[in-house]
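For this depiction, one protein chain was excluded, whereas all remaining protein chains were kept in their positions.
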Amino acid sequence: MNNSFIQINNISKHFADVKAVDDVSFEIKEGEFFSLLGPSGCGKTTLLRLLAGFEYPTSGNLLIDGTDITALPPDKRPTNMVFQNYAIFPHLNVEKNIQFGLRKLGLSNDEIDKRVKNVLSLVKLEGYEERFSNQLSGGQRQRVALARALVRQPKVLLLDEPLGALDKKLRDEMQLELRTLQKNIGITFVFVTHDQQEAISMSDRVAVMNEGKIQQLSEPNELYKNPENIFVSDFIGETNFLKAETKSRDGDFINVSIEGLGEFKIKNNLNIVENSSDVVCSIRPESMMISKVKSDWDICLDAKICQTSYLGEMTRFYVEAKGIEKIITVSSQHFDNQSFENNECFISISLEDISLLNKK
Amino acid sequence: MNEKNNTLLIYTLLYFGFLYVPVLFLPIFSFNDANFMSFPLAGFTTEHYEEMWSKRNLHKALWASIKVGVVASVVSTTIALFAAKAFARYKFRGEKISYGGIMMPFLIPEIILAVAILVIWVNLGFKLGLVPVTIGHTLFCTPFAMLILIARIEGFDFSLEEASRDLGENAWGTFFRVSFPLYLPGIIAALLLSFIISFDEFILAFFLTGSDATLPMYMWGQMRFVQKLPHVLALGAVIIVFTTFIVLLAFWLRNVGQGKAKKDITMKL
Partner (left out) sequence: MIKSWRKIYAKNDNIKAYTLLSPALILVILAMVVPMVLMLSFSMFTQVSMMEIDYTFTFQRYIDFFQKNLLVTLLIKSIKISFLVTLITLITAYPVCYYIAFYVKKNKMLWLVLLTLPFWTSYLLRVFSWKIILGTKGVINSSLINAGILNEPLTFLMYSETAVVITLTHAWAAFALLPLYVSLDKIDFSFIEAGRDLGLSRFEVFWKITFPLSLPGVIGAILIIFIPTVGDYVTPALLGGIEGRMLSNMIQAYFGKINNIPMGAASATIMLTTVVLITIIVSNVTKRLTQRLT
C-alpha cells in the first residue's frame, strides 16, 4: 500500500475573484475509497476536476503514483471519471461507449472484446450492448458510465456525485454495490458528494470541505464523534450548540462553564486555550436522554417540551431548559409524543458526549 | 389561456394569405399560355419550362450560382462553426463586441457592403467576377450560419467532450468522434440555408459579378424584356420549389434531436 498515492500539494484554483480551492494539501492512499464532502460551492467538484485535468490549478501541484500530473491534459492522466450526468455519448450504443476509450490503448481486438465483456458482467449489464443512452434507465446509465471508465483500468476512478440523479431506494442499493465493487477491484476511488450519509456509509476516509478549504479529514466515525470545528459538527448529523467559556486547563482536560449547565471538566482534544469565550459546546440530540423521572447521569436538567415530532423510528422533542437560550433538540426511541404529563421532563447528558469546539 | 379567439385566428389566416398568395402567382402564370400576366388565364402550357433547356446563358448562370453557393456555404459554415463554439462554450472579454461585429454584415444595408467591396476590389487591381461575389456571400452567410449553429451547440452537453478527453482522446479525436457527429444536423442545416441565401442573393452579385452573371443576375436581365418574362416565371417557379424543399429539409434537420427548450433560440433566425 502506498500511503501517498495521490499527493495534493498546496493546490489553489481561483476563478476571477472566487477562490474555489484555497491552498489545499492532503494525500490519498492507494486502494482507498476517499470522499470529498461538502455543501454546493465548497470546491469539492473543482478539486475533482483538477485531478481529472479539466481545470488547471492557479498554484500548487498534483502527483499520482509519484508522477507530476499538474500540467498533463485529461487524456494523458491515469484517471477516469464518472460524470454527474453520466455523459453517455448519445450517438453510440452501450458497447461503443465502453469501447470508446480503448482505441488509444493499442489493444488487440480479442483483448478489447474480453475487457468489454468482463466489465459488462462486473456492472451487470450483459445483454444491453446494443442499447442507446435514451433506452436506458438512470441506474443503467450510471452503470455504463462506470463500465466505460473502469474498462480502461485507471489508477484512480473519480466519481462526481454519481448517485445524485437516482431515487432514494436505488441510491441505497448503488451505494452498497459501489462499495463492494471498489473492494473487489481495489482501485482508488475519489468520490464527490454533498450527501453526508452517503460519504459516511461508503468511505474509508472523508475530507469535509467548505469555502475552498478542507475542514476535517478523517475516518467517518471520527467526523461524527469528534468533529474538529463548528462547521463539521453542524454539517455532519444534527447537533445542539450551547454557549461556553473556558477556564483553567488541567492536563488533557479543561474547565468549561456551559450556559444553563454549570462548570465541568471536559476532555480537551482540540487543544483549546484557557479563558476564552470564543468556544461552543456541541451535544448530539441522540446522545441525550429524555425521561419522566430524574436520572443519575452527569447532568440532569428540568425541562419543558414545547413541541414534538414523531418520525417513525424515533421521536424528536424540542425542549426548553432554564438558563439555555435556544430550544434544545432531543431524539428518543423510547417515548412517543403522548408520554409526558404537562410537558414536564428531565434531560440527561453524559460529560463524554459534550464536545468543545472553537467558534472560528 | 384556454379560450379561443376567432377574430385573431381569422386575422392570422389572412396574414398567411398575404405572405403566400403573391409568391404563388409565379407558378400559376408560369403555366399560362400568354406573354402577359393577367386574368383570365389563357390556357395551360409547359412551353415556358421547355424553353429553359435551350438557354445557354441560363445554364451558365446556374452553374455560376452553384459554384458561388457551394464555396460560400462551405467556407461560411466552417468559419461559423468555430465562432459558434466560442460563443456557446466560453465566457470571454469582448464577447458582445465580437458578436456584434460578426453579426454586422447581416444588419447593415447590403448595398453598403457591396459598394465597399467593389471599391477595394477594383482598387487592388483585380477583375470583377465570381471571386468577389463569393467573398461577399461568405461574409453575408456567416452570421446566418452562426445563429443556426449557436442554437445547436448551446444545448450541447459539454461534459460529453470532457468525457472523451477523460477517456484518452485528444482535442482532435474528441472533435471528430464526439462533437462533429453530434453537431452534424446543425452543420448540414447551416450549409443548406447558407447555400440558399447565396443562391438567391442579388445585390452583392449585381455590383460585383462583372460579366459572369449568377442566376438572380440572369433573371434580372430577363425581367426587362416582356417577351422573355414567361420563362423567367418558369425559372422562378422551379427556384421556389427547389428552395422550399431545401429549407424544409434544413428546418427538419435543425430540430433533429433538439429539445423543446432550445426552440426559442433556434427561432432567432
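By written order: A and B. Residues from 1 in each chain.
By our rule, a contact is a pair of C-beta atoms (placed from the backbone, for glycine too) under 8 Å apart; a residue touches a chain by one contact, two chains touch by 3 or more.
Just so it is clear, the structure is predicted and the values come from calculations on it, not from any experiment.
In the complete assembly, which of B:L26, B:L58 or B:I148 touches the absent chain?
The single option touching the absent chain is B:L26.
Would you mind spotting which of B:A61, B:I102, B:L130 or B:A213 touches the chain that isn't drawn?
Residue touching the absent chain, from the options given: B:I102.
Touching the hidden chain in the full complex, which residues of subunit B are there? Just list them.
Per the touch rule, subunit B residues meeting the hidden chain are 1, 4-5, 8-9, 11-12, 15-16, 18-20, 22-23, 25-26, 29, 36-40, 78-80, 82-83, 85-87, 89-93, 95, 98, 101-102, 104-105, 107-113, 115-120, 123, 135-136, 138-139, 142, 146, 193, 196, 199-203, 206-207, 216, 219-220, 223, 232, 236, 239-240, 243-244, 247-248, 251, 255, 263-264, 267-269.
As a working rule, only the chains that are shown with their structure count from here on.
How many Å are there between the centre of subunit A and the centre of subunit B, using C-alpha atoms for each centre?
Distance between chain centres, rounded to whole Å: 55 Å.
In their shared complex, at which residues does subunit A touch subunit B?
On the subunit A side, the touching residues are 52-54, 73-75, 79-81, 83-85, 87, 89-91, 100-101, 103-105, 148-149, 152.
In the complex formed with subunit A, which residues of subunit B make contact?
Going by the criterion above, the answer is residues 157, 159-160, 162-170, 173, 177-178, 181-182, 257.
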